[in-house]
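In what follows, a single structure is set out as structure tokens and then discussed.
Every protein chain but one is kept in place in this view of the complex.
For subunit A:
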């Protein structure tokens, strides 16, 4: 990933944008955090949050005119949060001192004239930045018009105590300062690195500064600079009308002064000073409107209990739309913007990078739900796919992540399963049935029935293509394997006379649509709508339809499936996430390979959506759900019932070994029955007859060990004699490494065959061994 690509990804995810309240606050107080702390009763923390942004929090917390409240999103569901009132209670009740953090001293002297709210803010900010600051006040006390505020709003003792902070922070204060002389501005700007003049100060001689049309001192609204270099000004006599506006003006001036004396551009990068429109999106779905909590005694404001309730109304605005619907995004405890950064750091080997990044990249199911719900279409699957391609290119992809699925792809595209033919007896094909490797592996009998039905119903020839669409290669970032698969399919389709392809699997459809746009495609379900259903079709009851994630962009297929179900008499239940929002079953993106535990959680989450039986039209969805104990029918089980007519949902889940076997048997059977050909060469190891008890088979399934692997080990052990023998019970144990996994099998001979007692495997390779005994 290039740095600019990282930035593009980061910009797409607006989760870190500030909430409405903070963006509307002229000084960007973290109101969301503040309100949360109040809601948690953490008053000390809440005061610290105020002090982080506010100058003189005990003053401003009482008098701020809170423009944030107009923007507060709660206003769209009831009334805005009373942020101002909460601030007031906070500074009233918490007595602990707040000492602002200070930067190291800079030994640069700045002058501030006047001590209204704007001047005080300039002084506060610059003192904290480490400047030597002298405050010139012509009057007898600091505070300017702040003293004119009603006592119940700003008690005089609070004001004087807070003003004392200035000297504590190290300011030099000159009261009765002579600032009315004609050369005041010159003298100050010659003796100080920069000068700020509060225009709300009585009796300052401003004769050297240019005036605007209204006769006031001309001040640049962005930088608060006057016509004289190094002299800044702000503040009006009526500052108390909007105290926070006065504070903003002071803060702008302080920023300019800091930049001016350190020779940094005063203009650049100031767009987000003051109120601005945030890009944060927060959904109000499910947020019931709530009115503002009223104080029992309006004159004294909220008591603690009322404040807690009021703060409890805060939505704690944030986006996380994608995280709410995706177990994977939730699992890694962040959100896409963070993940993009982690993946980038990992790829660039930034020191301190997070070591979970490989797992992060390989766990996404690439289902695209995130992009559907994200206000900016952030597609985590694309980010992860790019990262996988890069890992493969840099030889950093752990083989364990995808190898098993890639071997499945290899099997399906091998002679064991792959086939492309015209209908028996014909030399042309108007159609070409592509049942998909997974449906053939899960429901071979139903596929065979469907092919028969299509031949019977459609004229012009229905060819058959058995193969894999290459999806595992795509998901694994193995473009070499993926495009090889696509090329083969294209070549065979040409050779068969470019027929219309009838595709049963939504994943295949999605891939073909993108990679093979020249092929006319139609889904099996749409075809069956046209031909009508066979009269052997089963009747359907109440079913909740689980759309596969790959049907997200295919409303036509989704509708077609529903119409077929209606014809079968089904009472259709729609799940909360359907249509363009289905989740994945954990197979997509090879999640179940790279992160089986997460895939189980994903399945559990989908199963929790309804108690009804599920109806799937993706073989992997059906098998994953069935394996997790959910009664799930595949649509093909209803339309072409094979021994499942009584209870189509009762068909057991198909494990990996059985899938291979089913595919191979389907091909054999079709070759024999339809084309009158006997098959297929059988490898030596396949002749080893093995008997595997169900518990061992289940263990093998979990450990991703195929029956064929076990046969290979036994064949090797028996052929070479390289095997161990238990002295206790005569059991044999042999090991063999056909690919990149070493398989171990415990077995015992029985008649012509073998009984398997256990199987396990590891990926570490045995390089050599030596014994210590001489």
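Note that a contact is a pair of C-beta atoms (placed from the backbone, for glycine too) under 8 Å apart; a residue touches a chain by one contact, two chains touch by 3 or more; residues count from 1.
Everything that follows uses one rule, which is that contacts and distances are computed from a predicted model.
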{"item": "Name of the absent chain as recorded in UniProt (options \"MFS transporter\", \"Cytochrome ubiquinol oxidase subunit I\", \"DNA-binding protein\" or \"Tryptophan synthase beta chain\")", "value": "\"DNA-binding protein\""}
{"item": "Selected from A:359, A:500, A:653 or A:669 as touching the chain missing from the view", "value": "A:359"}
{"item": "Candidate in contact with the missing chain, chosen from A:259, A:567 or A:733", "value": "A:733"}
{"item": "Interface residues of subunit A (partner: the chain not displayed)", "value": "355-359, 398, 400-401, 703, 720-728, 732-733, 735, 742, 744, 758, 760-773"}
